[in-house]
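What follows is a set of notes on a single structure, which appears directly below.
Every protein chain except one is present and positioned as in the full complex.
Presenting chain A:
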Amino acid sequence: MELCSFLTLDSFITDPLTHEFMRKALLMSSLVAAVCGFLSSFLTLKGWALMGDAVSHSVMPGVVVAYALGLPFSLGAFIFGVGSVALIGFIKQKSRVKEDTVIGLVFTGFFALGIVLVSKIKSNIDLHSILFGSPLGISLSDVKQTIFISLLVVILLSIFRKDLMLYCFDPRHAKTVGINVFFLHYLLLTCLSLAAVVGLQSVGIILVVAMLITPGATAYLLTDKFDNMTVISVLSAIISSLIGIYVSFWFDLETGGSIVLAQTFIFLFAFLFAPRYGIFKLRKLFDGYK
């Protein structure tokens, strides 16, 4: 029966929309993708991929504790996300261990704590949905939280867009002309924690870092203008989310994994065929035919 629906593209797209949970999943995942995509252009330029990985894994115990205590899970996640970064900074400063090692050991420590807590607190925590995301089973209170956090991040990034760009590009100049670099550093970290919190609902803790770096990396291959990069990053993130959810619906696949795979394929496409920076440098080909 399902196979029949494939005969028309129209029903491929519209059929899932008849389900309430699918409409909600598509909308919420697009919103989350847009937020992560926006932030992604800053993170990839700043070189914070590993930091994104660290923060997103470190929120695990926060989510578990919040669930157990009946608090908004974003609050717990946020505290542990920022806490992990503070701890990374502290250990790095007070020891001779190199930064990437510190990052690796702190986030795995936090993540392990989360897993141990889940096994101890035998409440109705769905480990699977935390680890792999559950965009199809998102609750109403989660929807409200997600919308609130998403708007907050988008507003913050929009207001400080130019300062953050300068901070990523040349923090020394920023400091020299009296811009508060300390504030921008923590602003970006705060946005990172918040984006990780909303992102994990779509694709889960393990894969949320993909939402934070892949769209930016894709966009980086396609343009030399920062504003365009942001737009492309957001669009590719949204498109991947939609593709991922549809594909997972029709083929009964894990949704989070499908979304991230869609992002990866879009990146690979850009990697191969980007006009200027792709492997096949299509631009040169066109120029040759002129």
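Definition applied: a residue touches a chain if its C-beta (ideal position, glycine included) is under 8 Å from a C-beta of that chain, and two chains touch if they have at least 3 such contacts; residues count from 1.
By our rule, contacts and distances are computed from a predicted model.
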The complex's invisible chain, by UniProt name, from "RNA polymerase sigma-70 factor (ECF subfamily)", "Acyl carrier protein", "ABC transporter, ATP binding domain, possibly Mn transporter" or "Cation:proton antiporter": "ABC transporter, ATP binding domain, possibly Mn transporter"
Residue of A:22, A:156 or A:179 touching the missing chain in the full complex: A:179
Residue of A:169, A:265 or A:280 touching the missing chain in the full complex: A:169
Contact footprint on chain A, counting only the chain that is left out: 45, 93, 159, 162-163, 165-166, 168-179, 220, 223-226, 228-229
